[in-house]
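I have placed the structure first, in the form of structure tokens, so that the comments after it can refer back to it.
For this depiction, one protein chain was excluded, whereas all remaining protein chains were kept in their positions.
Then we have subunit A:
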Amino acid sequence: MIRFENVHKSFGKHEVLKGIDAEVDKGQVVCLIGASGSGKSTLLRCVNGLEDYQSGRISIEGETIDAHAASIHAIRTRVAMVFQRFNLFPHMTALQNVMEGPVHVLGEDRREVRARAEDHLRRVGLAEKMDFYPSALSGGQQQRVAIARALAMRPDAILLDEPTSALDPEMVGEVLAVLRDLAQEHMTMLIVTHEIQFAREVADGVIFLDQGRIAEHGSAEEVLTRPQNPRTQEFLRRVTHPI
């Protein structure tokens, strides 16, 4: 569904992606792991054109993704994104945040969207908070609204950029629980994460990025439990036993 073919990207002289080849199939959950600066967030952001790339090709269902083409707006409605820092619209309530895209971008019927948005919010456990502004919600609640906002677009896939990294430890679980549900329903997800245990549990595939290259790519079992590459082994040792 999402395919990377020899993707290269540089910021100025600094090359951050050095030829990425990978594929995410429909209904799969793929986790991108790697040290900071390994290019995993950049790779994710290339998929919906928040970053451009210099050569190679990224495509979704055969359609090339080009950050500078007019087609990018339509592609973004099909590939939703959840950000590390939530990025909810602060001047809108939780419900308005979730309705914004379907009503004002897709032009769908407000009443239908409202019913659907309320369902999504209930589903992420926020039935009581629909009319709250983001500033009145905890980090975990805000991130769940952000996930509902992504779902409301009825996307083909969701990109998640370190969805739990900005959360207090006690709120990580509630967000991961929502993602676990989505994985069980075979929502296609590409997730940048440091939650190795979570990746082990839900990921169909794990990609380990190291300095702009894919150092290891396989099932969660293969990459996380029996890593072959010494860089992966070293990385996993550091994140699972920090001391």
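We take it that contacts are C-beta pairs under 8 Å (C-beta built on N, C-alpha and C of every residue); 3 or more make two chains touch, one makes a residue touch a chain; residues count from 1.
Basically, contacts and distances are computed from a predicted model.
Of the candidate names "MvH Hase/Heterodisulfide reductase, subunit A-like protein", "Amino acid ABC transporter permease", "Xanthine dehydrogenase family protein subunit M" or "Fe-S cluster assembly protein SufB", which one corresponds to the UniProt protein name of the undepicted chain?
"Amino acid ABC transporter permease"
Among A:Asn87, A:Ser138 or A:Asn229, which residue is in touch with the absent chain?
Once the missing chain is taken into account, the touching residue is A:Asn87.
Could you tell me which of A:Lys26, A:Arg57 or A:His104 touches the chain that is not displayed?
A:His104
Of A:Lys26, A:Arg57 or A:His73, which one is in contact with the hidden chain?
Residue touching the chain left out of view: A:His73.
When the complex is taken as a whole, what residues of subunit A touch the one chain not shown?
Considering the whole complex, subunit A reaches the absent chain at 48-50, 73-74, 76-77, 80-81, 83, 85, 87-91, 100-101, 104-106, 133, 135, 149, 153.
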